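Right, I'll just put the structure down here and ask away after.
One protein chain is absent from this view; the other protein chains keep their places.
To keep things simple, chains are lettered A and B as they appear, and every chain counts its residues starting from 1.
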Amino acid sequence: MSSLIMFLVAFPLAAGALLLAIKNGRLRNVVVVAAAVVVASASVATAVTFGNGEAVFFGLPFDLPASLTLGRLLLVAELAIGAFVIVVSIQNRRILAPLLVGGQIAISLYLEISGKLPEFDLSRLFWFDKLSMIMVLIIGIIGTLICVHSLGYMRDYHRSNPLIKGRRTVFFALLFIFLSAMFGLVTCNYLPAMLVFWEITTLCSFLLIGYTRTKETIGYAFDALNMNMLGGLGFSLAILLLVNGNQTLDLAELTAHAAPAVLMPALALLCLAGLTKSAQMPFSSWLLGAMYAPSPTSALLHSSTMVKAGVFLLLRLSPAIAGSNLGTLVAFTGMLTFLFVSLVAVTEQNTKKVLAYSTIGSLGLIVGCAGLGSPELIWVGMMIIIFHAIAKGLLFLVVGTIENRLYSKDMENFDTLLSRLPKVSALALTGIAGMFIAPFGIVVAKWAAIRAFLEIPGWQGAALLVIMAFGSSLTIFYWGKLLIKVLSMKCVDDAELAIEKRVSRFEWLAEGTLAAGVVAVAASLGVISDKVVGPQALATFAGTSRAFLNIEPAMLVSMIVAVLFLPVLAVWASRQRNWCDEADFYAAGRTTSPDRTMGAALGQTRSVTLRNYYLEGVVNGALVFRAGTVICGAILVALIAVGMVGR
Amino acid sequence: MSFFSKSPWILHYDASSCNGCDIEVLACLTPLYDVERFGVVNTGNPKHADILLITGSVNERNIEIIQNLYRQMPDPKVVVAVGACACSGGIFARAYNIQGGVDKVLPVDVYVPGCAARPESIIDGVVQGISALEEKRKISA
Partner (left out) sequence: MNVNPVVYGVLFVFLAPVFGGLLAGMDRIISARMQSRVGPPLLQPFYDLGKLLQKNARQVNPIAEPLLLGHVGFMAATGAMLLGGTDLVFTAFVLALAALFLVLAAGSVNSPYSHAGAERELIVLLASEPFFILMLAAICKVSGASTFGGVLASPVWVAWQLPGMLLAFSFVATIKLRKSPFDISTSHHAHQELVSGLTSDMSGRLLAYVEMAHWYESAILAAFVVLFFNWAWPLGLGVFAVAYLLEILVDNSTSRAKWQLVLRSSWAVTLLLSGGNVLALFLLK
């Protein structure tokens, strides 16, 4: 087990280093695909080895040399990260990031030099349970698929953006280094080590957002860096507080029970770190800026995995903060974020941004569940992690593919997508179905969350219900709009159909596998609930035993039908050709044709443009976003304050 | 069993009418005549309609519209020309832009005379249209 985990951390790192040296495109394809296969197999092997077991703790498979303590190793890593951030910031004349990273380095140096860092039992360096297993599988399978997808995507990306200087060696190296850090993050049990992995993911995100090195993207990259470094600083401070209070740095011990008041300040800071990483308000803006990165980056870092690190930490902390004021405040930050970003999303036209808002919203739901903390809600949180990672990852990839074909991310330009890019549409529909079509996907989770909210007494329960009711209706609205665009049809000629033939086989492979994964997860929902998520949720809260959703065979069948309905229908409909002769539409008696034109005055022919509603005049997106940031910011201040006084 | 006779939905199109017949058509919907008693609905949409009821004569500009509306009605369907103008062009027949009656461009099933046509005769025309509708359904079935 321990060697497998070491392999999962070390191998992608080595692969990343190797990729830095490879300039040849064809060779890179081979290396990336091979490395992806190895990493995916290793992650599956890890899950298989783990079997159905209880949580396990283990150390390194080899002994560290006497001169090299874990503390020093971590310090070196932190100094390297810090130095890099400072150099890059000075190059770009930024001041905030060096300050934040300087604070972290100061804390690390202080702890190391003062010798205050307590001796850590190395045999408890890693903690592997079913939550880690879920994360490892997500990173190992979905993550590598996204890497493979990038091979095709980046080629087209640079073809359609000739002004952007290609730095694909760095790009692929970063993806694999990131995978390595993620594997470390989700299996680590020692907080200072987790922090190092945490910072590496921040750095990868920063570099990938700034990939194109335009003034605009560098600005967004620094936004992301600053906010995540702020979270990192919170993480460091939490470690400092724990050390000063002679508390444990063992994550599993820290979160085994409801935390006593003395732990609250550190927990509050850890929550801060989790909230920044998962882009909850008031930190949501960095994830929107991150959408300017190439689409596979958005899929991998900013939807499927890295932002999940934030909610992963919060789910870990959940048993410690549940029931406290801190937990309640965290929950409200998440739920209000869900509500506000859903409201903003209905006014957004950029598809990637809609997906980003939806991501922040889904993460908000998980944060809400983690903050309130009950076995049912942990169940919900983990279910959303699974559904979201696979379905949203797929959607980001598909939008990337569409973007390279249509040269646009604007939802309005996706009009009649089903006729123009039928197969891509079917994949998109699978992703959307995975995200929100009842009785599948996140809807199941939302339903379970409402059931859990009903049990929460006082105004909190009522408020959460109202937030959920409105938030979830808003998601129907923006998904509905996207569906209208994807599902609309017109008659196309062969030239237009040929566009789809240029999608690379890497993209088909990754997207097809993910789509199959959506269906597979739907089909095995009962098994996942019974064998993995349910037991884990119960184990998180020691001493509870409850039955979770009873999923009957008939329900499973209906789920598979529901998730397959739209994609299968889309494939079938796009193959029909005979309707074009009689399919004119009503336009007050004017002559119309199925390729969306209509007769106008003086014998002219005009094309018809159909646009979605964006609720102009009722919902002001920018204003709502600002309001949400202010409100959640206030809650965050309260959260830190409550944590500091330890109540 | 056929439901056509119990549920004739009408699309009313005003070609180049002086509005006299149109007012009479609308009069059919009022409490005095209340054609909804017979299941008649004034749909305003060719895709829902069974009977195309045209008032006024056909001119150069609306030939295209009339033909489109007729084509967009799903089968079986009938055309009822209401009033002298729709039947023959009426007093506008010799105007420079007038083609003549509706039958210049569409196969008319029922002619309702009058200037303006009286509501009673319009209802009568619709009822005759229904029997034409039934016949067409039998032929197509």
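By our rule, contacts are C-beta pairs under 8 Å (C-beta built on N, C-alpha and C of every residue); 3 or more make two chains touch, one makes a residue touch a chain.
Because the structure is predicted, anything quoted here is derived from the model rather than measured.
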| item | value |
| --- | --- |
| Residue of A:149, A:277 or A:596 in touch with the missing chain, whole complex considered | A:596 |
| Of A:69, A:325 or A:612, the one touching the omitted chain in the full complex | A:612 |
| Residue in contact with the excluded chain [from A:34, A:261, A:466 or A:644] | A:466 |
| Touching residues (missing chain, whole complex) on chain B | 1-4, 6-7, 9, 12, 30-31, 34, 36-39, 41-45, 47-48, 50, 72, 74-76, 137, 140 |
| Interface with the unshown chain - residue positions in chain A | 346, 418, 437-439, 443, 446-447, 450-451, 453-454, 457-459, 461-463, 465-466, 468-470, 472-474, 476-477, 480-481, 483-484, 487-490, 562, 565, 569-570, 572-573, 576, 579, 582-583, 585-588, 592, 594, 596, 608, 610, 612-613, 615, 617-618 |
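Heads up, the rule we're going with is that only the chains that are shown with their structure count from here on.
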| item | value |
| --- | --- |
| Whole-Å gap between the CA centroids of chain A and chain B | 61 |
| Parts of chain A lying in touch with chain B, wherever the complex brings them together | 584, 586, 588-592, 599 |
| Residues of chain B defined as touching chain A within the complex | 13, 45-47, 64-66, 68-69, 71-72 |
